[in-house]
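Note that one protein chain is taken out, while the other chains of the complex remain in position.
Chains: A, B and C, in written order; residue numbering restarts at 1 for each.
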Amino acid sequence: MSKGKLTGADVAQHNSRESCWVIVHGKAYDVTEFLPEHPGGQKIILKYAGKDATEEFDPIHPPDTLDKYLDSSKHLGAVDMATVEVEEKAHDPEEAARQERIKNMPPLAACYNLMDFETVARSVMKNTAWAYYSSGADDEITMRENHSAFHKIWFRPRILVDVENVDFTTTMLGTPVSIPFYVTATALGKLGNPEGEVVLTRAAHDHNVVQMIPTLASCSFDEIVDAKRGDQVQWLQLYVNKDRAITQRIIEHAEKRGCKGLFITVDAPQLGRREKDMRSKFSDAGSSVQASDGDSVDRSQGAARAISSFIDPSLSWKDIPWFQSVTKMPIVLKGVQCVEDVLRAVEMGVQGVVLSNHGGRQLEFARSAVEVLAEVMPVLRARGWENKIEIYIDGGIRRATDMLKALCLGAKGVGIGRPFLYAMSSYGQAGVDRAMQLLKDEMEMNMRLIGATKISELNSSMVDVRGLTGGHNGVVPQDTLSLRAYDPLQAPRFNEKAKL
Amino acid sequence: MSKGKLTGADVAQHNSRESCWVIVHGKAYDVTEFLPEHPGGQKIILKYAGKDATEEFDPIHPPDTLDKYLDSSKHLGAVDMATVEVEEKAHDPEEAARQERIKNMPPLAACYNLMDFETVARSVMKNTAWAYYSSGADDEITMRENHSAFHKIWFRPRILVDVENVDFTTTMLGTPVSIPFYVTATALGKLGNPEGEVVLTRAAHDHNVVQMIPTLASCSFDEIVDAKRGDQVQWLQLYVNKDRAITQRIIEHAEKRGCKGLFITVDAPQLGRREKDMRSKFSDAGSSVQASDGDSVDRSQGAARAISSFIDPSLSWKDIPWFQSVTKMPIVLKGVQCVEDVLRAVEMGVQGVVLSNHGGRQLEFARSAVEVLAEVMPVLRARGWENKIEIYIDGGIRRATDMLKALCLGAKGVGIGRPFLYAMSSYGQAGVDRAMQLLKDEMEMNMRLIGATKISELNSSMVDVRGLTGGHNGVVPQDTLSLRAYDPLQAPRFNEKAKL
Amino acid sequence: MSKGKLTGADVAQHNSRESCWVIVHGKAYDVTEFLPEHPGGQKIILKYAGKDATEEFDPIHPPDTLDKYLDSSKHLGAVDMATVEVEEKAHDPEEAARQERIKNMPPLAACYNLMDFETVARSVMKNTAWAYYSSGADDEITMRENHSAFHKIWFRPRILVDVENVDFTTTMLGTPVSIPFYVTATALGKLGNPEGEVVLTRAAHDHNVVQMIPTLASCSFDEIVDAKRGDQVQWLQLYVNKDRAITQRIIEHAEKRGCKGLFITVDAPQLGRREKDMRSKFSDAGSSVQASDGDSVDRSQGAARAISSFIDPSLSWKDIPWFQSVTKMPIVLKGVQCVEDVLRAVEMGVQGVVLSNHGGRQLEFARSAVEVLAEVMPVLRARGWENKIEIYIDGGIRRATDMLKALCLGAKGVGIGRPFLYAMSSYGQAGVDRAMQLLKDEMEMNMRLIGATKISELNSSMVDVRGLTGGHNGVVPQDTLSLRAYDPLQAPRFNEKAKL
Partner (left out) sequence: MSKGKLTGADVAQHNSRESCWVIVHGKAYDVTEFLPEHPGGQKIILKYAGKDATEEFDPIHPPDTLDKYLDSSKHLGAVDMATVEVEEKAHDPEEAARQERIKNMPPLAACYNLMDFETVARSVMKNTAWAYYSSGADDEITMRENHSAFHKIWFRPRILVDVENVDFTTTMLGTPVSIPFYVTATALGKLGNPEGEVVLTRAAHDHNVVQMIPTLASCSFDEIVDAKRGDQVQWLQLYVNKDRAITQRIIEHAEKRGCKGLFITVDAPQLGRREKDMRSKFSDAGSSVQASDGDSVDRSQGAARAISSFIDPSLSWKDIPWFQSVTKMPIVLKGVQCVEDVLRAVEMGVQGVVLSNHGGRQLEFARSAVEVLAEVMPVLRARGWENKIEIYIDGGIRRATDMLKALCLGAKGVGIGRPFLYAMSSYGQAGVDRAMQLLKDEMEMNMRLIGATKISELNSSMVDVRGLTGGHNGVVPQDTLSLRAYDPLQAPRFNEKAKL
């Protein structure tokens, strides 16, 4: 019909492993030869063989993916979408319940802190998206420890300080920011919001904080840079490719586009096994799938594994000078986890490190960043090195008090990731905006209450970290029989009618 | 009709932002111009525009508020209340349930300890009042820590001491009291009881303990002083006003009316964000309200923020000599939180400090007063300063054992606040009376059991505080999968019929 | 009718405060004048004025009580019980449910450990009896700590020791016993079993362990002594009476009847407030009772207070020589709670001490006996005094491992109380017998597993007590919002049908 355009019927014939075409954003592609190379496995593509795969494709792939990775000979051209049969979706009671929850969402103003966004997101996000964002390594003990480690640190606030004017602006790698946090890099933003990472770009602009652009964004790098406004500052988070030429191109492009910092991820030579993520994928595919069928086991291990096969596990200290040679951007190592490696980073002349265990998504039982910070800073100070490098932390920051504890201990700033994803997934940009504003409200209040008028007044005498130095305590497992035999005390009883 | 009196219809015409009249205690007021200045926001006033606002007004404002803060030209005179339409309240199933619970309340005699009053109050108080009294900062971790910190301290009781006669009278700032606690200052007493703080005045008299009068009382200062009997002693709790002239008038008036101590609050340059309080207000206003409507966000942040805008955040150590110059009352700093500031207080020559984190309502992760006490006293003793200043603590005291622990560590006395509010809100003065009597019963018993016949015999060898010195321990987050896989031991089974 | 006998009608006329007769075991008594002196309050007697009070009287009073404490002029003589109207008991659904549970009790053989008896007893005992036995001081934290303190102590067992023959006999105050525990004194045995303490006497005989006879037994002292067989050994637990002549008579009588040890309770100058006990009494009396009615508040504070008004709170160290002068029995101080008092006890020349906090029923936050033991023994050894005195502990012992830990630390033996009450209340003597046998089975096994063939081989290198030396740790209160937002890991799901 429409001249030169393929029809849905044309594409539909190529619906097998032998000849597999798919439609993405109104264009058809022949992915038959690509099937075995697909990092996410063949199965998920074959599910859409001969059909429109846009909805599944979008959150996982930046829009320039097909141009970059599929030879142009496989680009079959435009499809007349009017001729493509729209598949009626089977009634999914779980999805219907989710839609009902979305209709009854709490108003944004009912979110009073960053945890509230997580609670809302858990109810309104698609299960697979929730599983990808919220999952951690193994038993997710590390992920939870990240936040609860802050609870071991208590304040020693000073009173009778004139705190009429409090100023919590600071600088990060030379950039002035309104508050000492940055939006750290997190992958696959479109899983939570159809616009993806650019939502965070806009919110970061409005609150004058830095955004770190993730290698594994759903939006393309250029889309995210294009979304910045004025003198807004962005950094680049980098997974180093096995092919250093690609890596060099990415770095040089980022520098050209104005990025002001290069954050090299060093805690993820292989992306983590995250069972919540794996299990959500599994359910998705139906419980009849057995591990032994055509596809290899590795391919169904969740989004994390699917998108990370290019990462170079051989990256090592000896590569650092090369990075220093290809860019003038300040270099920061993201994912340092013990004092020995911080010292080495200083010796290598990098500008900063992010103490991080990758949000508890990589090595289970990696210590929380704030605990490592408490180990690192005294050693740096003992050597007089505390100003030779900027120390950042990320992981588990949910409250201004968390941020303040890190700053008292000596961090230059903190990265926050998941909470903004949850805010964005639940309420879009307005959610992220409110989340950032809540942090500022808390920060102003708590600067006053701790008795500090500016960031430079925060110091380690203001925190009690004895709870950190005792190590990771477990308690003796419970004595089931006697605890159950115990008859707990009762409060005064209301008459029975009161219970009706 | 009634000559010279306004009618309900007269007032009802002024029911808008443009012209806003309200009735309070039978008199009309023009608050149109005052609207933007109202610390609690315009919205709540506009809700009563053209109507009788007495019920909403009363618990939040001392009766002299309108005289003090609204120009007399806006006082429109008496209203013939017979002509005012009584609004039929919509049926509120939550309120109906509360009334049913009140009908079935446990008898007062069923309250055996201070926690029991809290349990009852939670069921019989209005939600907003409960939320205001019971809320704390952020995650309310500090608020709960205040009581649980006492559980880390254990006794080393002495035996075979003749304890036939035990005497737990003592003195506070020179005043003899029957037991070492005082009624500390808490705001907005009428939220819980229509009579407000004078209920506490009467109970304090009957039990011969000191009452500290709050700046933010629902009753006027003079009403509370008028309610005292005989040689009853009261202290003044002071939030320092930005306008020092007002502050000076308050202090001088208090001294003239016989107050015997000036407790300057130093832990609240800004009153806390208390999310339970904020959320209760929010629900009150209906879930359709969005943060972005006319009123600013700040105005709907709960009672605490609404009533505290006058507090001076610039108050500092350099103001102390001025206070000493305007009063002869002993000066006590309320809200000191670390040993350094206690030492400075001694050097400044104040008569006392209250170690306090403001009931966990201000800075989250401020340490409990009893923990700070254990840090402070050895330092004071090392300098021979332990008698140069009186040290009080408040926060979390619920049992005579809590009080005893503080006294063993060196406190002169303890302040108790919320428990008396809960007792008063549930059972009126009889409740407060019983609460105080229970503390005396426990105190007599426990003095005997610890082996002390008078307060001066309590000393630090009688407590084991090792649990405090280890810092704030968290435990490793739970191992969900294996804990759930574990099959707990079962007690012997009764035959099934026994379960029917 | 029956000559010389009173009739029910005769008695029934005296049913008021003005003239109050009651029937006990078929005899009438005029208690009008005694009413105000009754330690348990007037109310409970008046409930039975003019009626048969036997059922209520029995568990609380030894049979010789009326002879001892009521002048013979008030003994009105036998009543023709056929003429006494039997009151129909109102249907009590709670009691009916209890009877149903009793019918469906687990067989005795289903009890595999001492906790199992507690679980059964909780379901089959009368509520007031359960409340009296199971209650502790204040929040019952100490009561629970007593057992859980043992969980902080772990073993360092030795292997490859020839343990074919293990022998856990030992001696206590010179008496050979089959296993290092004794039946410690507990009050009011008939609350749990109509026969009372003699059940324990018989079981102690069969297992060759010592029974400590309580001052506050339901059986009379002589009944308990009469129940002993052969060369069975008993000790006397003594609450010291304000009237030392009475105390002297009790001691001399006990020595004459063959008691081999005098255990003077030193941790109870006043018996504890036990809220569970108080609350159970309160419910019993009906919720319409107010604290302000005729009877004073003190009188309704549970069984403990009612039975203990005679105890002398002035007892002190200076009384010890007097005890040594009136008896040749070894003297043991029961309820010592810190090392200083143990040293003083040695200096006073007593033969032993029981480290004890009275089962957590007296001073809340008194440390557990086993913790005090770990503090005491190294000090004794440092002075070479470890053989000058026998150290016992009680409180929380439920397993042979608990006993072994105490012995490794240096205790001569341990007292066990509540578990035998629960066993007796559930299954009578057979229950107590099984409980003791279970301890022996566990003991034999665990002696082998720890690598000791006799008691003297147990030593402090076999236990790791580091968990005790860190003090009493609390954990930071939970972070409610984020814990609830956390989405716990799921185990593999069975298909839905499996759940039906």
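We take it that a residue touches a chain if its C-beta (ideal position, glycine included) is under 8 Å from a C-beta of that chain, and two chains touch if they have at least 3 such contacts.
Bear in mind the structure is a predicted one, so any value in this text is a computation, not a measurement.
For the chain missing from the display, the contacting residue among B:Arg144, B:Lys190, B:Lys281 or B:Arg367 is B:Arg144, taking the whole complex into account.
Taking the complete complex into account, A:Glu364 is the one of A:Asp52, A:Glu195, A:Glu223 or A:Glu364 that touches the chain left out. Interface note for the absent chain: among A:Val198, A:Met278 or A:Val414, the touching residue is A:Met278. Although one chain is not shown, part of chain C still touches it, namely residues 106-110, 112-113, 139-141, 144-145, 148-149, 151-164, 399, 401, 405, 434, 441-442, 444-446, 448-450, 461, 464-470, 472-475, 480-481, 484-485, 491-498.
Residue-level contact of chain A with the missing chain is found at 100-101, 103-106, 110-112, 115-116, 119-120, 123, 138-139, 141, 266-270, 272-273, 275, 278-279, 282, 287-291, 297, 312-317, 319-320, 333, 335-338, 340-341, 362-367, 469-482, 488-489, 491. The chain not shown here touches chain B at positions 113, 115-116, 118-119, 122, 130, 134, 139-140, 144, 147-148, 151-152, 275-276, 279, 283, 287, 398, 467, 473, 475-476, 479, 481-482, 484-487, 489-490, 493, 495.
Basically, only the chains that are shown with their structure count from here on.
Chain B and chain C carry the same sequence, and matching their CA atoms takes a turn of 90 degrees, rounded to a multiple of 5.
With centres computed from Cα atoms alone, the innermost chain of the structure is B. Work out the mean CA point of chain B and of chain C, and you get 42 Å between them. Distance between chain centres (mean CA atoms), chain A to chain C: 59 Å. Taken residue by residue, chain A touches two or more other chains at 113, 139-140, 144, 148, 151-152, 467, 473, 475, 481, 484-485, 493, 495, whereas all remaining positions touch fewer.
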